[in-house]
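Apart from one protein chain that is not included, each protein chain of the complex appears where it belongs.
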Amino acid sequence: MARNPVTWLGSPTFPKAAKAALNDTQLRQNLRKATGTIRGRRAAAVAEMTDWEMLRVAGEQIKDDVLARLDTLLLQLEESVTARGGVVHWARDAEEANRIVLDLCRAENAQEVVKVKSMATAEIGLNEALEAGGVHAIETDLAELIVQLGDDRPSHILVPAIHRNRSEIREIFQRRMGVEVSDEPADLAEAARVYLREKFLTTKVAISGANFAVADTGSIVVLESEGNGRMCLTLPDTLITVMGIEKLVPTWQDLEVFLQLLPRSSTAERMNPYTSVWTGVTPGDGPQKFHLVLIDNGRTATLEDSVGRQALRCIRCSACLNVCPVYERTGGQSYGSVYPGPIGAILTPQLVGDMHDPLAASLPYASSLCGACFEVCPVRIDIPSVLTHLRAEVVEAKGRTAESVAMAAAAWMFASASRYEKAQKAGSLARFLAKDGKITSLPWPGSKWTSSRDVPAPPAESFRTWWRKNRG
Amino acid sequence: MRVRVALFATCLTDTFFPSTARAVVRLLERLGCSVEFPLDQTCCGQMHFNTGYREHSKPLARKYTEVFSGYDYVVAPSGSCAGMVREIHPTLGESPPRTFELAEFLVDVLGVTDVGAWFPHRVTYHPTCHSLRMLGVGDKPMALLRAVKGLDLVELPDSTQCCGFGGTFAVKNAETSTAMLADKMRCVLDTGAEVLSAGDNSCLMHIGGGLSRLRAGVRPVHLAEILASTEEDPWRATP
């Protein structure tokens, strides 16, 4: 089986990548500023809703219902899309999905296609696959364009170029568009408008993702801000939409929950500027050919895990990234995948499906388990619980290691109060190593701690010794 | 009738911070509780569970249930250990006895916010992630601190952000943990407080260890020790 392109080939493990990223002071500043801004704005947008918790509960339940009835709902979606003039394709993995899309582009004689930002197509490496097949994909979302023109990798689900500040973006635009532009965000947006306008007006094939697909009506929903989505979804002759099989909602009514949860969690707005809904083909309005590609790519394997499957509730809002103290410092590229941050730490390893993969195995540990992600998740994914669950899978896959031996010894020691007390007494000898009541240097792996923090010297007597003497 | 409380000292506090456990005893007895310390207690299994050694954490959870069953209340001077017992032990097949973090026990069970303490220092408080998000302790510790005579409470900027401890995270992702610690220390120093308090010695050991390395002159003191301190028997730094 081909490797899943959800992780980037050759990426180091999380701790190694993070170490390098932490030395990038520009990156640290850009991220602190951007995440700080959005955190405050999201909190305000959510505080306005008196029924936010009930919306989260409903969001969780609707998505769980989707997973429980996924086979039936997918067939229902296929039937409704087909009835309205669309064509539905199924792909087991990235390779199969890419081949389907490439064949569809070739059938239209397209050398160039315009794209609306889509996590699904980024996950399967579609752009690279199209390029290899002689079709050039133009990213039209501003942040995706910045990443594409900068020959860069994405670092955030919603704003893939979050690691770039305005002056870096200006440099990329001047170099690749050949224009003079200031670093004012409005001028940068104008430059992108001019650069892409002609492409929108002339390109015949567009590729999009989907935020939601409504099973009972066959309607596809895309939320966006800039209008690049509307351009791609409206002007070309052919539209190809690629979506993960879990992006369904059962009924039109269910959208009332997600159209409230997603914008506030994502861009911290009451509503995003544009939401497009289309169902198959509408004569006289928009593309007259519509293809829907449903991809599995590790999702059905994830579905089998009773704890891990809740990651499939994700609606890609990126609120968990914006509040994560680890993400804020390491940035998204350290996660080695298009899915960074807390959700990436639980989704990527499951999509890879192999805990012997060193990068995948390092991701569940890329968290201090502070729980900020769970608190903001609009569909109540208990990310900390999934993280510890996946850590147990990593431990099992790794088998006997120095760590597992030490952990077994510690468990044996803690299993008996007398063994524990003996260890305490032996440990208290360490106080003779300490200066001024603190230890400043320990051998490995303790050195990982003492590189930046002192250790308190063990006291002369433990609490239990005191209790025995005074109260026992 | 006197409330009968079992103290779960937690392995970290028992071993490294006995003054905190002694303070809990003193405080709860002053408030009329009868406090017991079952000597068979060891560890709640959090380190094992959180690092992926779920199977090793099971016997420790079992042991916890056995040791503490029969008590009306178990009180722990740690939000993360109380959280482990309350939220995780049930997933390991246990029905643990009622276990509380100290601040919630004082406010919710005993119904007090003014515990008659005296602590004439400038203090800032780090709420700790598991107290905040796992247990939902909210601003109970702040309410307790506000009622302490002589105490000058200063708000910690970005207080709800993690200090970067996270158990074995501090070692497995040492560089990231240190970056989080650096920001937390900056916030602590910005307050001008002499004392940094928290309801968890693990986080205090982490931030305190960093402050000590900087020779920053801010002392970490567990919430229990502040609340136990009175004019007659004031808090003293343990040597």
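Just so it is clear, A and B label the chains in written order, and each chain counts residues from 1 on its own.
Here is the rule we go by: a residue touches a chain if its C-beta (ideal position, glycine included) is under 8 Å from a C-beta of that chain, and two chains touch if they have at least 3 such contacts.
Heads up, the rule we're going with is that contacts and distances are computed from a predicted model.
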Undisplayed chain, where the name is taken from the UniProt record, one of "Sulfite reductase", "ABC transporter substrate-binding protein", "Cytochrome c domain-containing protein" or "Lactate utilization protein C": "Lactate utilization protein C"
For the chain not depicted, the shown chains it touches: A
Touch with the omitted chain, as defined above, among A:V46, A:I157 or A:M231: A:M231
Identified contact with the non-displayed chain, of A:V101, A:L255 or A:A345: A:L255
Omitted-chain contact residue, chosen from A:L75, A:A107 or A:V179: A:L75
Contact partner of the left-out chain, one of A:T37, A:Q174, A:T401 or A:S416: A:T37
Chain A residues that touch the omitted chain in the full complex: 30, 33-35, 37-38, 50-51, 54-55, 57-58, 61-62, 64-65, 67-71, 74-75, 84, 90-92, 96, 140-143, 146, 158-159, 161-162, 165-166, 169, 185-186, 188-190, 192-193, 196-197, 200-201, 214, 217-219, 225-228, 230-231, 233-235, 245, 252-257, 259-260, 267, 269-280, 282, 284-286, 294, 296, 300-301, 303-304, 309
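Following the convention adopted for this analysis, only the chains that are shown with their structure count from here on.
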Intercentroid distance (Cα basis), chain B paired with chain A, Å: 33
Contacting residues of chain A [partner chain B, same complex]: 14-15, 18-19, 22, 28, 325-326, 329-330, 364-372, 374-375, 388, 391-395, 403-404, 407-408, 410-411, 414-417, 420, 424, 427, 437-438, 440, 445, 448-449, 451-456, 458-459, 461-468, 471-472
Residues of chain B defined as touching chain A within the complex: 9, 11, 13-19, 21-22, 25, 37, 39-43, 45, 47-54, 56-57, 59-60, 63, 129-130, 132-134, 160-162, 164-181, 205-206, 208-210, 212-213, 238-239
